[in-house]
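Take a look at this one; I'll ask things after.
Apart from one protein chain that is not included, each protein chain of the complex appears where it belongs.
Chain nomenclature is as follows: A and B, assigned in order of appearance, with residue numbering initiated at 1 for each chain independently.
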Amino acid sequence: MKFTTLLTSAAMALGLATGAMAEDKTKVGFVYVGPVGDGGWTYEHNKGRLAVEEHFGDKVETVFVESVPEGPDAERVMTQMALEGADLIFTTSFGYMDPTINVAKKFPDVKFEHATGYKTADNVSVYSARFYEGRAVQGHIAGNMTKSNIIGYIGSYPIPEVIRGINSAYIHAKKVNPDVEFKIVWAYTWFDPAKEADAATVLIEQGADVILQHTDSTAPQAAAQEAGNVVTFGQASDMSEYAPFPRVSSIIDDWAPYYIARTQAVMDGTWESANTWDGIREGMVAIGEITDAVPADVKEEALALKAAMAAGEYHPFTGPIKKQDGSDWLAEGETADDGTLAGMNFYVEGLEGEIPQ
Amino acid sequence: MDLGEINPVLLVASLMVAATPLLLAAIGELVVEKAGVLNLGVEGMMIVGAISGFAISVETGSPWLGFIAAAIGGAVLSLLFVLLTQVALANQVASGLALTLFGLGFSALLGQSYVGIKPPSMGDIHIPVISDIPVIGPILFQHDPILYVGIALTAAVWATLKYTRVGLILRAVGENHDAAHALGYKVIKIRIMAILFGGACAGLGGAYISLIRVPQWTEGMTAGVGWIALALVVFASWKPWRALLGAYLFGGITVLQLNLQAAGVAIPVEYLAMSPYIITILVLVILSADKSSAPASLGRTFHASH
Partner (left out) sequence: MIVLEKRPQPSKAWSYATPVVAVLATMVFGGILFAILGKNPVEAIGTIFWEPLFGEFAFYYRPQLLVKGAPLVLIAIGLSLGFRAGIWNIGAEGQYIMGAIFGAAAGLAFYPLDAFYIFPIMVIAGAFGGWLWAMIPAFLKVRFGTNEILVSLMLVYVAEQMLASVSLGLLKNPEGFGFPGSRNLQSYESAHNAELIAGSGMHWGVVTALIAVIFAYVLLNRHMLGFHIRLTGEAPRAAKFAGVNPARLILFCLGLSGALAGLAGMFEVSGPSGVVSIDFNVGYGFTAIIVAFLGRLHPVGILLAGGLMALTYIGGEIAQSQLGLPAAAIQVFQGMLLFFLLAFDLLTNYRIRAARSEVA
C-alpha cells in the first residue's frame, strides 16, 4: 500500500511540477511487443503512432519502447512511462492485459488503452479490430478464385482471433462455392518466416491454389509466386510488392484514426473508458486494393460486400450457421453477439479437423 | 485425413530447401569446432549475413553479389569473435553468446530502411532434359544454385578434412593445440582462418533465408536456426556428411509435420510441432553407440607460452 501511495504521490508531484508544460503538450506512450521493423503487427501500430505525431505536431510528444516481453517487463515499462508523465499509454499486445490493469491501478490519472484484451477499468479502455470482416471479403474472393476447391490457411496459434478469421473466411467461401475445402496448418509460433514459407509450400503441394495467412511475413506470398498459379492476400500490411498477382487483395490494420481520436479525447478532457471493437465502417480494418487478377464481377461483389459491412447492413456471422458438431449456433437472420465472437473457440459446420486445445 | 495427398517427391524437394540454411551454418561451425574453437555466435553471424546479403542485393539488383556480401558480413562479424577469443584469449562460450546478442542488435540497426522491400529473385536452375526426369528431376535438378553450393561445400569440407594436408593440420590443432604448436603449426592463425570460414558460411545460411526462402527482411528473422545448426554439429559427431543427414532429417520432419497437419492427421498439433526436436534427440541416442567424440581441445584457449 505504502508503495502505491509513494508512486501516486510521485506522479502527482511530477504532474504539478510539469503542469504548466503539460497543458500544451500531451504525452502519449506506446508499448510494443515486437520490433517496429517486424513489418507486421508492431510496424502497423508504430505507423499509428507516427500518424498521431503528424496530426498533432507540437501538441503531442510520443514515446515508445519496442520488443517488450509480456509480464513484469511490460509492467515496468508502463510504470516508467507513467512516472515520466505520460497522459495516455497504448499497450499493444494481448499479453499486456494484467500488467496494464496493475499499473493503471497505481496511476489513476493516466489513461490506458489495451489492445485486444477484455479487462477494463475507470482509466483502462480496450480496443480491437474486427478483422473477421476483412476475412469475409477474402473468403468471398477465395471461394470464387479457387479451381482446385482447396484453400490453405496458415494460422499462428489457435486463439479466438485466428479461429474467428478462419470461420468468417470459410462461411463466405462456402457461400459462393459449396465444394470448397479448407486445409489449416498451425505454425505454433508467432514469428518464424521460414516456417511460414514451409507451411505455404506444403499447402500448395497438397493442392491448395489459394492461401490465406494469419501470420505477418511475406513468405507465403513468395512461395505462391514461385508456384505461379496460387492466389494470396496481404496480411497486416498491404504487401503490395506482390500485387497484382499472387496478392490480389489484403487486410490492413489501420490504427491511426483510433489513436488520433483517443489522443484528442485526452486533450479535450473527454476521454472515457470504453470497449471499442471497430471494423471496416470505422476504418480500423481496411481492404487493400483488389487487383485486376480478380474477375470484374467477383471484384464488384467483394466491394459490395465490403460496402454492406461498412454501412452496417451486413454482419459476417449471420444465421443460419451451425457449429462444426452440427449443433445450432445462429438461427435464420440472427447475428453473432460480440461476447461469443470475442472468445470464439469452435469451428463452424463444414470445417474439418479439430482445434488444438 | 488422406495421407495420399502428401507427395513424397515434392516433400523431399522441399525438405532440401528447408534444410539448406541449417546445412550451410552447420558446415561452417563444424570446421570451426574441428579446429578446436566453439563459437556459439552462429545465430548472430547468420542474421548479419541475412541483412548484408539482403541490402547488397537490393542495392545492386544482383542476388549473387548479395550472397558474396553475406559471406563477407558473416566473416566480418566473426572477426570480433577472433579478437576476443584468439587475441584477448576470452572465454569462448561467453564470447559467442555476446556475439549473437550483438549481431541481432546490429543487424536490426542496419536493416531499418529495408523493411517491406522485395529482393531481386535468383531463380531456379532448370537444366534441360535431366530436370524433367520424373522423381529424380524435381528432387535433384530443379533448385536454386545456393542449395547446390551447400551440398558442394559439404563435399569439399569432407574431402579437405579427410584427404588434404590442410585438413590434417586443422584436425591436429583441434585435437591437441600444444602438440600442434610444438610441431611448428601456427595454431592461432589456423583457428582464425577456420573462424572466418565459419562466419562466412553462417552468413550464407542467413542470406539463404532472407533472399530465397522467405525473401524479405525482418528483424530477428532467422528465428533460432543458428541454435539448431549448433546442435546439428554435435548431432553429426563433427562429420560433414552426417551434418547433411542431420539437416535433412530436421528439415524433413519440419516439413513432414506440416504436411501431416495439412492432410488432417489426428495427432495433436503441439506434438507434431515438437517432433523435429524429439526425433533429433532419439536419433542421436541411437547413434550414440558411435563413440567418436568432440575435438579434444574444443573450447579451450590456446596461448603459446614457451
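Points to keep in mind about this one:
Simple rule for what comes next: a contact is a pair of C-beta atoms (placed from the backbone, for glycine too) under 8 Å apart; a residue touches a chain by one contact, two chains touch by 3 or more.
Predicted, not measured: the structure shown is a model, and the values here were computed from it.
Within the whole complex, the absent chain has one touching residue among A:65, A:286 or A:310, and that is A:65.
The residue touching the chain not shown here, chosen from B:101, B:182 or B:267, is B:101. Listed here are the subunit A residues that touch the chain not shown: 1-3, 6-7, 10, 29, 35-36, 63-73, 75-77, 79-81, 83-84, 94-95, 98, 102, 117-118, 157-160, 188, 190, 339, 342-345, 356-357. Listed for subunit B, the residues touching the missing chain in the whole complex are 80, 83-84, 88-91, 93-95, 97-99, 101-109, 112, 219, 224, 227, 230-231, 234-235, 268, 270, 273-274, 277-278, 280-281, 284-285, 288-289, 291, 294, 303-305.
Criterion: only the chains that are shown with their structure count from here on.
Centres computed as Cα averages put subunit A at a distance of 35 Å from subunit B. Within the complex, the subunit B residues that touch subunit A are 5-7, 10-11, 14, 17-18, 21, 108, 111-112, 115-118, 209, 213-216, 218-225, 254-255, 258-259, 261-264, 266, 268-270, 273.
Remark: subunit A residues 34-35, 37-40, 43, 152, 158, 183-186, 188-189, 191-199, 201-203, 205-208, 217-219, 222, 237, 241-242, 352-354, 356 touch subunit B in the complex.
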